[in-house]
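Here the complex is missing a single protein chain, while all its other protein chains stay put.
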Amino acid sequence: MKLLVANPNTSTGVTDRLVAAGKLVASPGTELLPMTAPRGVPYIATRAEAAIGSAVMLEMLAEKRGTVDAAIVAAFGDPGLGGARELFDFPVVGMAEAAMLVACTLGRRFAIVSFAKALEPWFAEIVDWHGLAGRCAAIRTLDEAFRSIDDVADEKEQLLVDLAVGTVKNDGADVVILAGAPLAGMADRVKGRIPVPVVDGIQAAVVMAEGLVRLKPRKATAGTFKRPAAKDSKGLSQALADVIGHRGT
Amino acid sequence: MKLLVANPNTSTGVTDRLVAAGKLVASPGTELLPMTAPRGVPYIATRAEAAIGSAVMLEMLAEKRGTVDAAIVAAFGDPGLGGARELFDFPVVGMAEAAMLVACTLGRRFAIVSFAKALEPWFAEIVDWHGLAGRCAAIRTLDEAFRSIDDVADEKEQLLVDLAVGTVKNDGADVVILAGAPLAGMADRVKGRIPVPVVDGIQAAVVMAEGLVRLKPRKATAGTFKRPAAKDSKGLSQALADVIGHRGT
Amino acid sequence: MKLLVANPNTSTGVTDRLVAAGKLVASPGTELLPMTAPRGVPYIATRAEAAIGSAVMLEMLAEKRGTVDAAIVAAFGDPGLGGARELFDFPVVGMAEAAMLVACTLGRRFAIVSFAKALEPWFAEIVDWHGLAGRCAAIRTLDEAFRSIDDVADEKEQLLVDLAVGTVKNDGADVVILAGAPLAGMADRVKGRIPVPVVDGIQAAVVMAEGLVRLKPRKATAGTFKRPAAKDSKGLSQALADVIGHRGT
Amino acid sequence: MKLLVANPNTSTGVTDRLVAAGKLVASPGTELLPMTAPRGVPYIATRAEAAIGSAVMLEMLAEKRGTVDAAIVAAFGDPGLGGARELFDFPVVGMAEAAMLVACTLGRRFAIVSFAKALEPWFAEIVDWHGLAGRCAAIRTLDEAFRSIDDVADEKEQLLVDLAVGTVKNDGADVVILAGAPLAGMADRVKGRIPVPVVDGIQAAVVMAEGLVRLKPRKATAGTFKRPAAKDSKGLSQALADVIGHRGT
Amino acid sequence: MKLLVANPNTSTGVTDRLVAAGKLVASPGTELLPMTAPRGVPYIATRAEAAIGSAVMLEMLAEKRGTVDAAIVAAFGDPGLGGARELFDFPVVGMAEAAMLVACTLGRRFAIVSFAKALEPWFAEIVDWHGLAGRCAAIRTLDEAFRSIDDVADEKEQLLVDLAVGTVKNDGADVVILAGAPLAGMADRVKGRIPVPVVDGIQAAVVMAEGLVRLKPRKATAGTFKRPAAKDSKGLSQALADVIGHRGT
Partner (left out) sequence: MKLLVANPNTSTGVTDRLVAAGKLVASPGTELLPMTAPRGVPYIATRAEAAIGSAVMLEMLAEKRGTVDAAIVAAFGDPGLGGARELFDFPVVGMAEAAMLVACTLGRRFAIVSFAKALEPWFAEIVDWHGLAGRCAAIRTLDEAFRSIDDVADEKEQLLVDLAVGTVKNDGADVVILAGAPLAGMADRVKGRIPVPVVDGIQAAVVMAEGLVRLKPRKATAGTFKRPAAKDSKGLSQALADVIGHRGT
């Protein structure tokens, strides 16, 4: 099966990390198709950047519809996930969503650990949006500069491990989610140094997406995720305008 | 003072309605500056359309920064509000936000009444986002076709009044919010036929925005709404790229 | 328009502070009418004192009905607010209510900062009553003696600023409410020393009350705030007995 | 032991009912001391009336301190309960509180059934105040005139039974609370006609109060119910002014 | 009246402590019948052990049905309580349940204090199950070895008092529950050293159970606690199989 890894950040280095980490858990026969945002910011960290990224995500998925079995919104705050689930008939999974749902099967409360304090409000909002605040013990982030988004995982590895160990002890977390696309692949390296299960967002998303493809859920024609009625639009990308206008498929 | 009425829908007829209704409650000396979305859909009704509208809203506000005292996000689901509050140093008020906060001063629980069932999920999400679900008695909408977004308020007036009266009786609402930009101005006409206070979103937003301007709140330099650090971007409108890149002001 | 500033504390010095601070943000043409509780305690700080103050507030408002356009319950715990909203047909706004609703437009979560630990339980209950606990980051108070309720704001200014700065840093507050009638007017003086917007209760109440008067909401004849049926009573102030008995207006 | 049955309504007929019903479950050696409000309204039904009753309740308890082992706030909305628990060193139990806590031991969710629609908002607020909304299936009331508060229980008996049976079926209630002082004693008569346990407020309060007296809890000197510091007051009843001023005991 | 004290732990020393402490508050005429689990673990501390204890509790109560007026599930996590309330027609009270409900009448929020960190998750789940998380300020436990479950209360007395004093100060608890069957009877000894009311689980359960017996609630024939339909079973204790199969009574 073909899974689109749609990175709403413009950094291709991050996309490479995501795909590499995802491949480690993918089933034989699963192909991960990388895609990097054509516009936006190098990495989304705030509500404003997420708003921009949400619209870009819809354009990205519109462009690939018909060519994939499922898609992964490959940024931890799941930009555009709700809208995507309305517009498209293939399964779409958010990386935050998948990480949290997998974490729920491994403990009562999870902590979200990441590398930049600026991410906290955005992450907090996505936890709330998914209705999982009661399962979230804490969001803990580093509050210091880093050299490059492409290798922040390596630069800050030990500090992030310390943060994870601390949240287990102080916040009562049963599970740690290493959050943010730039940390993809890190969980495998550090799991021996953290005393609870560690969840990697892209890996969680890959197994959830594979599972959904095997379950073959039908597209809703009722409820809040049925496809919106066709509508004219102005100034959108051609692919997205076609989806909104019910043209082409 | 100058208040920007930023309509994220592309319909100028709706913008006209908003400004006309807002003027009825504006203080002497308050000027309402209309602005209509340059791209997007005629009226936003779903999560996907709101995601697009959120990004457009940021572009609209970026274009007007420095020329207004405050801005109103003039669609009921407040697209782009969170991001706007990060990026800009003037007060920004959402129309759903203002309507709900005013409603809170008039009753224990409010009902949101509108003209299209497709709006419900989006409205429900904005109620949750504002943390006001406990104050919301119900969201009630009509579920039938209408002729034109520009005069749906007139076409469906009696049906909307009936819906409002019903939600007071059946859902225990103390206040009714007539929601959605196309219904701007309707509350004044029908308030005698609904047995509880009726709130008009744009009018609530105008008085809230005026109040904020008079209170002169400082821009946060800490907390979750401080201005994000400067960042490069790719493919955004020049005005928005300048705001994100800390250029020009 | 005429706004009654009804102070349920018996301290006239506090009333003077409230009116002075309120005037700074009132629109031209708005008159603030001061009123001090004829009985009760110098400043309400506990549930028991608030219960007494609630009944006194109803008497105070009953005495002024017909002479004002709106009233402000000018103590942070909003004593008597619910009952007032049932009995009277003019808008009544609580100082805690207005401060919190304004704070909601300036940040995700607000902190309430005040000068006496004894106030915490009462403040916590009013936050809950308004259904806004999810928007409240913390209630933080000083825990030490002060010389006089009339100038506690001056005596403790720096300590309160420190408390505010601390709650922004430690509790993640986006906004600080300086709470309690004796702190009226302090926000303007200290806002430059606190890195997030600072809300003054009476100023918030004045702009909210003005806004409500301009919106001209109708009195409910249904829902939980319709006027109670006429009832006999025994031993109440004449003005309040008349309101309850539907006499005089 | 001596239990004060403090009825904040001015109707002595209701007080008689309360004591009669309470005696049926009191232990040998327990004496129920009746007390009727000297001022207020014949029966409290709204927030405004409850605010008045709360202050009166504090006066009533102040008058009897030193002569009783515990007190029951004998109206379903528990007027004055929070303040009483601060001021006095004997246990004070609310009738709504006791009914709901007992109901919690008999089922997952209880329904509150009463005789007048006007009571609903007040009852809803007391459920929330006690933090028990999650255990409350519904509040159901009759919405029609009755002859006299003293015998509404008899006049409406069958209608109330029907209401109770309906809420078990439709709202999933495991327990029914017959709420409101005027219904005291009714539960015993009708329990055979309602298919789940039926709780009588005054009877629940009597057994809870007895239990508390036997447990001999100490008066808090810390936490939110410690006795407030002594304070001057103006215009209060002598007994209550003495309690607030720490005089006389 | 006869109250069964059903201890789901296999330690008879703990049963002795429970009965001794309970007798101190029991009314004249109340008989406490001790019963110790025939199988399971010496003291339940985890979810797994509680699952085992829940099934054993049902067997214990099945064996005693027809011989008692009410039963107490005498372990703090209330193992088997929900099932017991379905199967039997006499009142069944949990020790955690009774302690928390009594605590609710003594303060706004209670702290649960106990002797072993392993108990925390189980206690947290029972607080949630009862819907009382909003009333719980904290669960605080010692995290160190103890000599014997039979006299851990004596060995750790001062440390537990310190923990209780700390939670009042730091977590804002109004009441302290000394939780866990091995701490039965300790509250009386230490109440002078803790500045808020202290609740002993078994004593709370005894007065609640007595109260329920006096209130004579009927067995539900509707709602979620009506008796399940008769069912065959395999491999259960004879007494429990009879109850489930509607045999013998």
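Per-chain numbering from 1; labels A, B, C, D and E assigned in written order.
The working rule: contacts are C-beta pairs under 8 Å (C-beta built on N, C-alpha and C of every residue); 3 or more make two chains touch, one makes a residue touch a chain.
Please read all numbers here as calculations on a predicted model, not as lab measurements.
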Key: Selected from E:P34, E:G82, E:G134 or E:G166 as touching the chain missing from the view   = E:G82
Task = For the chain that's not shown, point to the residue among A:P38, A:P217 or A:G235 touching it.
result = A:P217
Remark   = Given A:P42, A:G77 or A:P91, the residue that touches the chain left out of view is A:P91
Contacts of chain A with the absent chain, listed as residue ranges = 25, 27, 85, 91, 93, 97-98, 101-102, 104-108, 130-132, 134-135, 168-169, 172-175, 191-192, 195-200, 203-204, 207-208, 210-212, 214-215, 217-226
Request  = Would you write out the residues of chain E that touch the absent chain, in ascending order?
outcome  = 10, 38-42, 45-52, 54-58, 79-80, 82-87, 118, 120-121, 125, 128-129, 224-225, 228-229, 231-236, 240, 244
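The rule we apply is simple: only the chains that are shown with their structure count from here on.
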Note = Matching the CA atoms of chain A with those of chain E requires turning by an angle in degrees, to the nearest 5, of 120
Ask   = When the C-alpha atoms of chain B and chain D are each averaged to a single point, how far apart are the two points in Å?
value = 44
Intercentroid distance (Cα basis), chain E paired with chain D, Å = 27
Request  = Two or more other chains in contact with one residue: find those residues in chain C.
outcome  = 85, 108, 121, 224
